[in-house]
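Shown here: the complex without one of its protein chains, the others still in place.
Right after this comes chain A.
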Amino acid sequence: SNSCISDDPDLKDIDPAVLKHCHAAAAMCILEAGKQKADLAAISTCLEDCKLDKERIEQFCTEYQKNKDALEILLGSIGRSPLHITDVSWRLEYQIKSNQLHKTYQPSYLVTLNVENSDSGSHPDVSFSCTMEQLQDLVGKLKDAAKSLERATQM
């Protein structure tokens, strides 16, 4: 980003220190507006107080409006949270025997939850085996959670 500022023909005559201040000020303004979910009226008022002229305020607000949603998504994703499940994969096996026990004849599931860390992104997956009954228990509980979620959103 340093290079794209110094390469821009409009900007190369300006004192780099001033440029840096402007960039920082603009960034702070944008982030604060985003954090507070400020509407355009509030932003305009703020910029008026900063003695910006009407044309600049309008330009700023138009650009802000264009990027507002993306900004909110970005800000919302910053922060700590428990390991986040992104996907699941499963494997069904039919156990026949082991060296300890023959003729077991039992279905067995291997479930892998793909998880993401809010900080570093990747994280080793959580894998576990379960019987059919246990998987039914798990699915039942997940369905309870989903039903609860649905009821909550209807309130």
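The rule is simple: a residue touches a chain if its C-beta (ideal position, glycine included) is under 8 Å from a C-beta of that chain, and two chains touch if they have at least 3 such contacts; residues count from 1.
Assume contacts and distances are computed from a predicted model.
Undergrad: UniProt name of the unshown chain, from "UTP4 small subunit processome component", "Transcription initiation factor TFIID subunit 8", "glutathione transferase" or "COMD2 protein"?
TA: The chain we cannot see is recorded in UniProt as "COMD2 protein".
Undergrad: Specify the residue from the set A:L11, A:A70 or A:L110 that touches the hidden chain.
TA: Of all options in A:L11, A:A70 or A:L110, contact with the hidden chain holds for A:L110.
Undergrad: Which chain A residues would touch the chain omitted from the figure, given the whole complex?
TA: So the residues of chain A touching the missing chain come out as 34-37, 72, 75-76, 78-79, 81-90, 92, 94, 96, 98-105, 107, 109-111, 113, 115, 126-130, 132, 134-139, 141-146, 148-149, 152-153.
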